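Missing here: one protein chain of the complex. Every other protein chain is in place.
So, chain A:
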Amino acid sequence: MFDERYSFIITLILYSLSMVCYFTFFMFRKEKFSNYGSLLVKVGIVFHTIALTTRAAEASRLPLANQYEFATSFAWGIAVSFVGFEWKYRFKALGTFVTPLLLLVAFYAALQSREIRPLMPALQSNWITIHVSTAIFSYGAFAIACGVSIMYLIRDRFKQDAFLANYMPSFEKLDLISYRAIALGFVMLTVVIISGAIWAEKAWGRYWQWDPKETWSFITWVIYSIYLHVRLTKGWKDKKAAWFAVLGFLAILFTYIGVNTLLVGYHSYA
């Protein structure tokens, strides 16, 4: 149980089962399955936390240094943010829309090399600790906003469906939760960018030089700031804002996965 690999595999199984439960709840409209789903995610988080702490202990540092470590921490961030938002706003359908995103990132982690390597000198900085740990929560919050916005769009598409109306919160509430999640994610993302810039200045001598990872974090930041403004403008509220929230999360995924696999830059070694 205290072996990282086993606890990570158990985590994957629990998250997958949780998604199955949330889907069963949603498709077959069986309420008690949403409770199972919620419980499974929570147990999943326990094993996930064990996996992360074991790894941290083995490496004698926070598990935030390579593609695998960040992916699994990112998934952990989504799971924790999910439990937080589910608890605060209490609605059952949230899991149906967030667990797929959680699994996407968790399975991406499972595909990465799990080798523990020591930190190269450029990564040895307190700023990178702030940088990466805020990124995890920022991305987690954006994942929630994405899930909630997809709900918004689905609810809008099937306005007549009584079940959806019953189990999904009102448009107003969905919009508000998405806004709260994005506000939190945006503050964090800003900290991510600022701490990253300070670290880059110390390590490479330039705090901003448009390398692909920096560029994509700028793009993400722009998308969410457009979301925030669009929401303030009456005509545009609602559906269009929701689309921006989804687009923003795609940009997040690309910043994280696409940039490392498709583009070349300073960050790519991580």
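Keep this in mind: contacts are C-beta pairs under 8 Å (C-beta built on N, C-alpha and C of every residue); 3 or more make two chains touch, one makes a residue touch a chain; residues count from 1.
To be clear about the criterion, contacts and distances are computed from a predicted model.
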item: Hidden subunit of the complex - UniProt protein name among "Imidazole glycerol phosphate synthase subunit HisF", "Allophanate hydrolase", "Probable chemoreceptor glutamine deamidase CheD" or "Cytochrome c biogenesis protein"; value: "Cytochrome c biogenesis protein"
item: Which residue of A:Q124, A:N166 or A:T261 touches the chain not shown here; value: A:Q124
item: Among A:R5, A:K32, A:R157 or A:R206, the residue in touch with the chain that has been omitted; value: A:R206
item: Residue ranges of chain A at the interface with the undisplayed chain; value: 89, 117-118, 120-122, 124-125, 172-173, 176, 183-184, 186-187, 190-191, 194, 197, 199, 201-208, 210, 212, 215-216, 218-219, 222-223, 225-226, 229-230, 233, 259, 263-264
